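Of the protein chains in this complex, one is absent; all others appear in place.
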Amino acid sequence: MSTVESPVKLQAVDAPDQPDRTPQLEELYRGFESELLVPLWTEIGDLMPFSPVSNAVAHRWRWKHLVALAEQAGDLVPVGRGGERRAIALANPGLGGRPFATPTLWAAIQYLNPREDAPVHRHTQHAFRFVVEGEGVWTVVDGDPVGMRRGDFLPQAGWHWHGHHNLSTSPMAWIDGLDIPFARYVESTFFEFGPDEVESREAPEYSRAERLWAHPGLRPLTNVQPTPNSPLLAYRWEYTNRALDEQLALEDEGYTATIEPGHAAIRYVNPTTGGDVMRTLRAEFHRLARDTRTATRREAGSSVFQVFDGTGRITVGDTTWDVERGDLFVVPSWQPLTAETEDGIDLFRFSDAPILERLGMDRAEIEGNAQ
Amino acid sequence: MSTVESPVKLQAVDAPDQPDRTPQLEELYRGFESELLVPLWTEIGDLMPFSPVSNAVAHRWRWKHLVALAEQAGDLVPVGRGGERRAIALANPGLGGRPFATPTLWAAIQYLNPREDAPVHRHTQHAFRFVVEGEGVWTVVDGDPVGMRRGDFLPQAGWHWHGHHNLSTSPMAWIDGLDIPFARYVESTFFEFGPDEVESREAPEYSRAERLWAHPGLRPLTNVQPTPNSPLLAYRWEYTNRALDEQLALEDEGYTATIEPGHAAIRYVNPTTGGDVMRTLRAEFHRLARDTRTATRREAGSSVFQVFDGTGRITVGDTTWDVERGDLFVVPSWQPLTAETEDGIDLFRFSDAPILERLGMDRAEIEGNAQ
Amino acid sequence: MSTVESPVKLQAVDAPDQPDRTPQLEELYRGFESELLVPLWTEIGDLMPFSPVSNAVAHRWRWKHLVALAEQAGDLVPVGRGGERRAIALANPGLGGRPFATPTLWAAIQYLNPREDAPVHRHTQHAFRFVVEGEGVWTVVDGDPVGMRRGDFLPQAGWHWHGHHNLSTSPMAWIDGLDIPFARYVESTFFEFGPDEVESREAPEYSRAERLWAHPGLRPLTNVQPTPNSPLLAYRWEYTNRALDEQLALEDEGYTATIEPGHAAIRYVNPTTGGDVMRTLRAEFHRLARDTRTATRREAGSSVFQVFDGTGRITVGDTTWDVERGDLFVVPSWQPLTAETEDGIDLFRFSDAPILERLGMDRAEIEGNAQ
Partner (left out) sequence: MSTVESPVKLQAVDAPDQPDRTPQLEELYRGFESELLVPLWTEIGDLMPFSPVSNAVAHRWRWKHLVALAEQAGDLVPVGRGGERRAIALANPGLGGRPFATPTLWAAIQYLNPREDAPVHRHTQHAFRFVVEGEGVWTVVDGDPVGMRRGDFLPQAGWHWHGHHNLSTSPMAWIDGLDIPFARYVESTFFEFGPDEVESREAPEYSRAERLWAHPGLRPLTNVQPTPNSPLLAYRWEYTNRALDEQLALEDEGYTATIEPGHAAIRYVNPTTGGDVMRTLRAEFHRLARDTRTATRREAGSSVFQVFDGTGRITVGDTTWDVERGDLFVVPSWQPLTAETEDGIDLFRFSDAPILERLGMDRAEIEGNAQ
């Protein structure tokens, strides 16, 4: 979908003229209520606005506050069957206190003490982990141990068995992203318990999934049919970092490689299709070079960002924050976003874009121009 | 998705054991609250149930009550710019009084007096009309007048200009189905006003869209690329009726043509792809022969049915209703559905199945057996 | 592929300068020959021309001559196991006497006397029948009897059992189209004998395939997955004729419906995908109104046409023929085609376009302008 609303329109079909509240009309409305009916003409402004009006609000969470609370939870709250994970979720202030970063997305800090296990389970919700600092935890996915280290992106497609365990002598915290709110909303959620402990205590540097799949442009002949979600269980920082460096270097040499001046970006993709890493979640990594300011862009659908490194200033709608390593912020649907930096900044991002794109509901604008 | 949950599991991860509410824990929870955080371990039972637990409830609306209220609205509420349509929506009792038949679907009765116009607009939401009785209204879609008659299914893909007008001397009521709740939820909704009156007062029996597209297996060479939504603006009753009759006749002759004994069914499809008529909405028509009882089936995702003709008895979960012409009922996600009839029954159905299927979230069971 | 060659280029890399034929070079060339090698530099003009140079030539076959010879064959040549069919194929004069209408396409007249059976077999080659006159033969496809009548297009996707039998008291002749030359060329051809007689002598007006599938925009719920070839076994003349009439009527009323003035056209499609009726063959029907002249168009890939009705004048490259009912002609790759008519003309066409399109090798020009 690329057609664009006219910019001069009102922001919503606000308060259409209503018929006079005569006794007959009141009686009609009582009739509606008793028959479990609601008229369109009183609701249309909320239901069918001229352009998206998000329930969510732009908000930033400070990483240092999250880590401090997670550490306290590490002392007070055990990890085990039933509660399943020591995960603490962002609750968007516009969404009624529910643990939803945006209407569709879940984002949480997860925390594991040394030698702790988070028990094995599986669920239809898609998930990933992104590591902003630390190492020492392995996630065992269908028996394949996947080490987690700073900068790694670790997708976890739905309905695979997985548990975490911390093999190091330090606690470790990382970010979990899932489509929990969306799956809850469309009411298609399945869940099963697995063993209380992970199947393997091995701690290889690279998972078997990587050994089979992390070779650029090469596909094992054992598996030549596309799969809807990525079979690659770890996207290592060394590759992400190099890809972004190369884009900026190519730009310096005079070639088209970045999406705008000083702004390198990659998308994590499913190597069997070239498309999004999971069916409902998009994940990207953006790098702004020193003294870069992005264009202002807005999109239908919502995103969560985490600052991986550097510092910058983020503007979403009328709100501006300074951000630093680990800070998270959400961009609600159709809110304009601008990022700027003096020292350079690295940003991890995930969003619900695959949901909107697969259903033809995506739309975007750059500073008033359709894209 | 076809794997099946184990039938002996609990219906939800209900009330996992919680850590003791010590003063420190209370303080931690206050800390979460002040930082806009929510832990997983207190919420997991609601967020990640073993299988879908719908907020919506099964409910039936009586057509005669809907029509009576719509007639009163016809007397009291004008149709015009702002309110846009004299449409009265089903409000599922589980969904907090909002005009949502199910979490994703809107279903309303729309009513137009003789000589009335519903003004032209367009919106990104997908819509359709289904006519259980009456005729005389034409919908003008991008200038193409489409007559509406009993049994017709009239899709209205997003972002096309359309208005209605009643050319007859009788009022007319019909059913509107849309993806309004879903579009509102994912916050991708665009809307524009058009002229206050329809562009054409012509009243041809068949629209231009039908003259181009309603020829089985034939495609105009002017348009050989697939379009995501159907270019065919009317699916006439004569074809639907004949297709269902033929399925039952073939079954009588000993051939496989029905989906189970005595149960004929068609899906309305986009002739340019063979897939669902619109990207977010599925529409089907089911005919049960005399003395037929369907298998009990449940599906992730929700549906709305309208009785087109005949009578029967519908069971959804623990609820059973007798239904007759025009009655509407909703089937929430994962609720088992059985239909039975003595005299035969014709059922129109629409659902959010394309949303779930495109995202790999569909799942179904027949009487405890996976499908 | 839509980029266009520059029109001023030579027609072929003709006779590149060759190195002097010194004794050493002669010895080198003998060395190539003894090692089964051929240099590029002597062959490039033939192998890699600037634009397609077809081996096939434009040619017209007169229907009356074909029918006369087929009748004689009906007297002299029995139909039975081994020879399989009394089919007589067009042999393009540029293709060395082989029974190939074009490099990729087979086109033949098939002839069956009253009460004759053509035995049951199946093959991976895709086939169809098109009936320019007569009736009385039924093709039994996997047990489903399909009557053949003037104007009908009857696809026969690969690897389905089929036999023909003539139930009438008159002989019947029709056109068979297949991808035999292409399948032979890529060397993927499988064939099996079935029974010597058809499984059913029933003669219903409509096949079971039509009763299930010939309803515009409606799909039986028994079969909701796409199939690569059409499940619809007969595309009846009444629908084709009506679709073409409507296009010309819409054009008269001022709407876009034809591909150029006076030129209506439909493609026969697979209702489960909206795409070509079979994976290797495209089939279309074109109607030119009185006093119409088409634009001159050329395409990569080859076509065979049959005049269904009316008269006209066809120009292919430097050749022009008058044509009338039943006449067949071939259009080789990249040869410009123009058709004109005074009284109106109906043309059936089939081509290898799906092969080229699926491989990204299609290209077309209209009167020197790329399309």
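Chains: A, B and C, in written order; residue numbering restarts at 1 for each.
Note that a contact is a pair of C-beta atoms (placed from the backbone, for glycine too) under 8 Å apart; a residue touches a chain by one contact, two chains touch by 3 or more.
Just so we're clear, the structure is a prediction, and the values are computed from it rather than from any experiment.
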Chain not shown, its touching partners among those shown: A, C
Contact partner of the left-out chain, one of A:His160, A:Arg267 or A:Arg297: A:Arg267
Options C:Arg86, C:Arg129, C:Arg149 or C:His263, residue touching the unrepresented chain: C:Arg86
Residue among C:Gly163, C:Pro271 or C:Pro332 touching the omitted chain: C:Pro332
For subunit A, the residues touching the chain missing from this view: 208, 211-222, 224, 226, 230, 232, 235, 239-240, 242-243, 246-247, 249-250, 255-259, 265-275, 277, 284
Contact set of subunit C toward the excluded chain (per top definition): 1, 3, 5-6, 9, 13, 16-19, 22, 24-25, 28, 31-32, 35-41, 43-44, 46-56, 59, 61, 65-66, 69, 72-73, 75-78, 81-93, 97-99, 103-104, 108, 123-125, 158-159, 180, 183-192, 228-229, 279-280, 300-302, 332-334, 352, 354-356, 358-363
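Just so we're on the same page, only the chains that are shown with their structure count from here on.
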Chain centroid nearest the full-protein CA centroid: B
Chain at maximum distance from subunit C, centres defined as averaged CA atoms: A
Centre-to-centre distance between subunit B and subunit A (centres being mean Cα positions), rounded to whole Å: 30
Residues within subunit B bordering two or more other chains: none
